[in-house]
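Some chains omitted; the rest stay in position.
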């Protein structure tokens, strides 16, 4: 079983995920100590496996970067990448965000997809309160193969967008808002109840998960 | 104190509400027995006060109509009216509804406003999943002085509409939906978190309350 | 604007949805009166547009079938179809269900996809309490291009399945369960929090929405 996972005591690193699911190896950095994170990165590096770490704090990054592993870090998205992005593949992903405060989540999605070799086009600050901003970009958005739409508050961007495009649309609610947004619950419920058909939803602030779903979808173009 | 309310034992009928708040006398019929409803209607009729009863079931109506009071009943909206609608006043109210299933609530709003003497224009089935339906009507909607927007599911109509008009907009979430709509909670939260400024919200399915708020607003035109 | 929607008073039938979103015309039958449903069906029929009605009660069906429109009805899934299913297209959809009580939702998904011309393979009663049932079918499931996984209770099927396949996976929580399932909330939250990457989720009991999302995804194979 030595080739399917690597047991380092506190963790069993899944080395066959790529083969089973077609997705890159990833680490959920939150809740891990700096030392644990470093040990995991080193293990993957020794096995020549590129890996993406999400929810990696600046503090964690500053500790592991001393290791001289080939790391890149994005502070907005809290994403750490070990190794090069994959060779570009077929297909284009549009990442749309309703407001400026949604950028960390949108960038988490965009950077994750790029790490997997997906071409990403960004459309930011296209929320529906100023509908003309979205409409002026709609022809470009329609050219994407898959769309990720990121929004906080009431998430109305998703329903409007889904009624205007043919591509699959993955909705990401964000915790942006206050009061009765209840840390993203309002946006989550709104997206799950979207009157526009064909929308599917991931967890609040889960730009990473949306990108993973988009990558799986884009593989259909390759077949 | 005899002229401010009428004590009929199980209820104290407020006879000065019109004078204090500028709104018509109204009865919340749900939870009252048929006999109680009839006695209340008769008391108001004897005092020559027109009154509106909301949430009046067909069964309640069929009981009280035997009384030969001058009643009109609308089954969709469950609204019972005693006496004539008021003389039309200044101003126009637009009632917009996202889907066909929202009509009972939209009609509750429209009929309540008409009973108070407000001119109402109805714009039904203009939900944003098919944005062109709303946009084709937007010039007409813009001519209204106040707008009531009624929607279930994720209630995105409100945010789009509020970004396109100058008039005050009162949002009414409805319990239309299923699963994670949680009987209108999703729409309610979405509307409270609308990214479009100047929206205020009433209780789930409360078309009556929205109409009351609209009537109060329209009085500003009269001053 | 006459060619983009048809205004029949209580509703504005969206005639360009297929062109805009690539999805079939559909009606949400719940909350509409029998007469409204019939009028909508007749309007679509006159325009030679096939249409699918979801959440159509047996009572509604028995009323509209007297019209001699070319209708088919499935009582388990509460789905009504006007017109023929589309010509089969590329790609295969696997619909997996955890338990027998999830069949109505799974069939809603399967029948909706078939109406759109998608080939569907059904894998029912493969919940993880008896893991061997799922594992004995996993090779067949892996051959699908898209997977819809339907489960109530704690919805663990989704996480196990997503860790074993490459295809995009759309999760549908059902309201099957009792007590602290809170009408599907437990399954919904579990699916949104799946530790397996690449899962996206639709509303509770929304087999229809999952099928719409799957159809959009499968169009990528056609390009």
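Before moving on, here are some points about what is shown:
Residue numbering begins at 1 within each chain, and the chains themselves are lettered A, B and C in the order written.
One rule holds in what follows: contacts are C-beta pairs under 8 Å (C-beta built on N, C-alpha and C of every residue); 3 or more make two chains touch, one makes a residue touch a chain.
Values in this document were obtained by computation on a predicted structure and should not be read as measured data.
Here 3 identical chains are displayed in place, and the whole complex they belong to in this file is assembled from 8 copies in total.
Note that in this section only the chains that are shown with their structure count from here on.
Of all chains, the one whose mean C-alpha position sits at the greatest distance from that of chain B is A. Of all residue numbers used at the contact between chain B and chain C, under half are used by both chains, marking a mostly different-residue interface.
Per-chain CA centroids place chain A at a distance of 44 Å from chain B. Separating the centre of chain A from that of chain C, both taken as means of CA atoms, is a distance of 26 Å.
One inter-chain figure worth recording: chain B and chain C are separated by 35 Å, centre to centre, where each centre is the mean of the chain's CA atoms.
Among the residues of chain A, those touching two or more other chains are numbered 162-164, 192-193, 196-197.
On the chain A side of its complex with chain C, the touching residues are 17, 20-23, 26, 91, 145-146, 162-170, 188, 192-193, 196-204, 208-210, 212-213, 215-221, 223. Chain C makes touch with chain B in their complex at residues 1, 4-5, 9-12, 14, 16-17, 28, 30-32, 36, 55, 173, 175, 183-185, 188, 203-206.
Of all residues in chain A, those touching chain B in their complex are 98-99, 127-131, 153-156, 158-160, 162-164, 177, 179-182, 185-187, 189-197.
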